[in-house]
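Just one protein chain is left out here, and the rest sit where they should.
Chain nomenclature is as follows: A and B, assigned in order of appearance, with residue numbering initiated at 1 for each chain independently.
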Amino acid sequence: MIEELLKFFGSPSNREMVLDALAEHTYLSLVPLLLGFLVALPIGRLAQRVYWLRGMLLGAANVFYTIPSLALYVLIPGLFGWPLLSSNNVVIALTIYTAALLVRPTLDALESVPGHVTAAATAMGYRTGRSFLTVELPLAVPAIASGVRVASVSSISLVSLGALIGTGGLGKLFTDGFQRWYPAQVLIGIVLTVLLALVVDLLLVGLWRLITPWTRAGGRVLPS
Amino acid sequence: MDARGRKGAPELIVNMIAWLADPAHWRGPEGVPAQMLLHLYYCVLSVGVAVVIAVPLGLYIGHTGRGGVFVVGVSNAMRALPTLGLVTALVMFLGLGVVPALAGLVILAVPAVLSGTHAGVRSVPTEAVDAARGMGMTPWQRLWQVELPNALPLLIGGVRSAMLQVVATAAVAAYVGLGGLGRILLGGLAVGEYDQMAVAALLIALLAVFLDGVLAALSRWVVPRGLVLANTATHDGS
């Protein structure tokens, strides 16, 4: 096995192919993650503020969440008249998936901000927008964060599925490796996908820790 | 029709209807009904096996509180495993067949069921568990009469999410020589017949929506009414 791996990486064209696939995979999973978050945030806020819209928005999010990404990879090019192998298909499909996944956690996170805290912000003269950006959103971050972590792992794993119909990313190592009956290549693809998910997850955790120092203060009362 | 470019939605819909209207596509072992049933069979079987594995495990770690961190960590790492890669690798090592393909789908389904079950047991109010203990229930009685019923909403939520992922991914079975809607999709790809791919994608989506609806109905049927009321009460109150 090790011999096979060494042989695989011994070839410059293989190395280049793996790095390209990794780079493309990263792009195809992280761009939708960011876009999906940016879409889910205003929808979650709207669902929080406008009570009668809430059921409708959550229902729509649930329907979009139910539609398999693979189906979207195939249907989007037909609906928009794009080439089947355009990377836009994957980006749009996963953006929809991520946004649909994040609407509910975003709403729950915003709802979980204690009423007395938002009341205090209003009473001190915060306007709605400022209160949202500087008080409610920071306090909602820890709860939204767990949703974003699930979404990042899922989209990284879903990008590979696109290889079934020929789109790029590490999934190509699977189809290509299968056709050439080259197990080492498939294993490398699996390991890199898991590593990518792990690294992104660690970076996200690090980011949350950086922007939410108060969550590490601990719940105990210190002696004065 | 070639698979590289099209004019847009109206033409796509017309062509899909035309494809579906062809009776040849509905007959025999390669027809839509047969492949749909096969797809359904793969999904229900994989999720069923995942439930048999993950529910007892989730109940155990939730009930005892032991090994929770480890199991949740492993199941999160499992989520990152790409099913397509897993299935191709399993086939390469174990040979072609139903088992390697479905093993990949089971591995896909386990984390969602496991974390749903675990979260469900952990969400049971500690007062209720304390009261059960105080009334003299044995650990088994506590598990069956208090923890499991209270864990059901989140547990079934986990099964629903597992089912969605499996339905969406079961097309990989066709890639390693098995059937299902993936076969129609990949068959279309092989011969450059985009309409056929689009129909298969649509059918996969419809199957997903249908199965999710069935599980939602099941959830409404088995979740104790008191819990449903308690949940709506807290949601209205907030």
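Here, contacts are C-beta pairs under 8 Å (C-beta built on N, C-alpha and C of every residue); 3 or more make two chains touch, one makes a residue touch a chain.
Here is the rule we go by: contacts and distances are computed from a predicted model.
Here one chain is missing from view; checked against "Xanthine dehydrogenase family protein subunit M", "ATP-binding cassette domain-containing protein", "ABC-type quaternary amine transporter" or "Nitrile hydratase subunit alpha", UniProt names that protein "ABC-type quaternary amine transporter". The chain not shown here is in contact, across the full complex, with A.
Considering A:56, A:120 or A:191, the position touching the chain not shown turns out to be A:120 (whole complex). Although one chain is not drawn, the whole complex shows that of A:33, A:72, A:96 or A:135 it is A:135 that touches it. Taking the whole complex into account, chain A touches the unshown chain at residues 114, 116-117, 119-127, 135, 138-139, 212, 214, 217-222, 224.
Methods note: only the chains that are shown with their structure count from here on.
Of all residues in chain B, only 3-9, 12, 76-77, 79-86, 88-89, 91-93, 164, 167-169, 171-172, 175-176, 182, 185-186, 189, 194, 197-198, 200-202, 204-205, 208-209, 212, 238 touch chain A in the complex they form. By the touch criterion given at the top, residues 63, 65-75, 77-85, 111, 150, 153-154, 156-157, 160-161, 163-166, 170-171, 173-175, 177-178, 181, 183, 186-187, 189-190, 193-194, 197-198 of chain A touch chain B in their complex.
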